[in-house]
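Notes for the one structure printed next.
A protein chain is absent from this complex, but the other protein chains hold their places.
Moving on, here comes chain A:
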C-alpha cells in the first residue's frame, strides 16, 4: 500500500468536495478498494471514508419502492425485514454474496459503483429497473451500467441510495466461479408493473438485458418459456474456468432456475 491522506467526512457535501481531487478515492466497505491498494494497483492521494455519512445509510419503504442507502452492507440487505417482505430475491442475493466477512463489510453502493462484471447486485438493479440516486441526479438502471468497471458516475459523484420498485415476481440464480466464488453466470428475472426484465451478470464484460427471454417470459412466465432460448456466445467472457460457450449455456440454465425461484 502506498501512503495516502485519510478523510472521514460527515456529509455528502463534504465528501464531494474532497473528491474534487481527481486522484482521491471514496471508500465504503473497502472489499474491493483495499485489496487493490494492497496490491499497489491503485495510488490515490486521499481516501475518503464514507462510513460516517448518515444520509447514505438505512433501508426504508417509500410507497411502492424499497430505498436502500448506498452504505447498506450486504448483510443489512440480507437481514432487512422490508427487503425480505417486498423483494425476497434481493435479500437472498445479498445473503449469497462472497463470504461472511465480505457481507459484513461490503456495501451495495460500493458494489454497483465498482460494476465488476462478476458482481451480483448489478443484475438486480437492472432487472428490477431500479433508480440510482446520486449526489447529483437520478440515473436509471439501464443508463447506469456502461461497461466493464464503468458506470455513468462522474469522478466526484457518489451513489447515495438505490430505489427498487417492488416487483410482482422476482428470482435470481447464479453459477459461481469455482475459485473466486464471484458470479460466473447469473440471471435475475423480474416482473414489475406487468413489465418483464431479465438481466444477465457474470457472463459478459457488463450486466446486460436478455431481450429474447424478456419477450418469452412476457408471453408465458414459466421456466419452460426460457429453457429453449439459447444465449449467443459472441462477446461473452471466456477464461480458464469456462469458455464463452459454457457461459452462454449457463445463462439458459440460470434463467430457468431464476424463474422457478421466482415462482
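The working rule: contacts are C-beta pairs under 8 Å (C-beta built on N, C-alpha and C of every residue); 3 or more make two chains touch, one makes a residue touch a chain; residues count from 1.
Note that in this section contacts and distances are computed from a predicted model.
For the chain that does not appear here, its UniProt entry gives the protein name "Xanthine dehydrogenase family protein molybdopterin-binding subunit", which is one of "Lactate utilization protein C", "Atp-dependent dna helicase translocase", "Putative glutamine transport system permease protein GlnP" or "Xanthine dehydrogenase family protein molybdopterin-binding subunit". Screening A:9, A:122, A:171 or A:242 against the full complex identifies A:242 as the residue touching the chain left out.
Although one chain is not shown, part of chain A still touches it, namely residues 1-2, 39-40, 175, 178-180, 239-243, 246, 249-250, 253.
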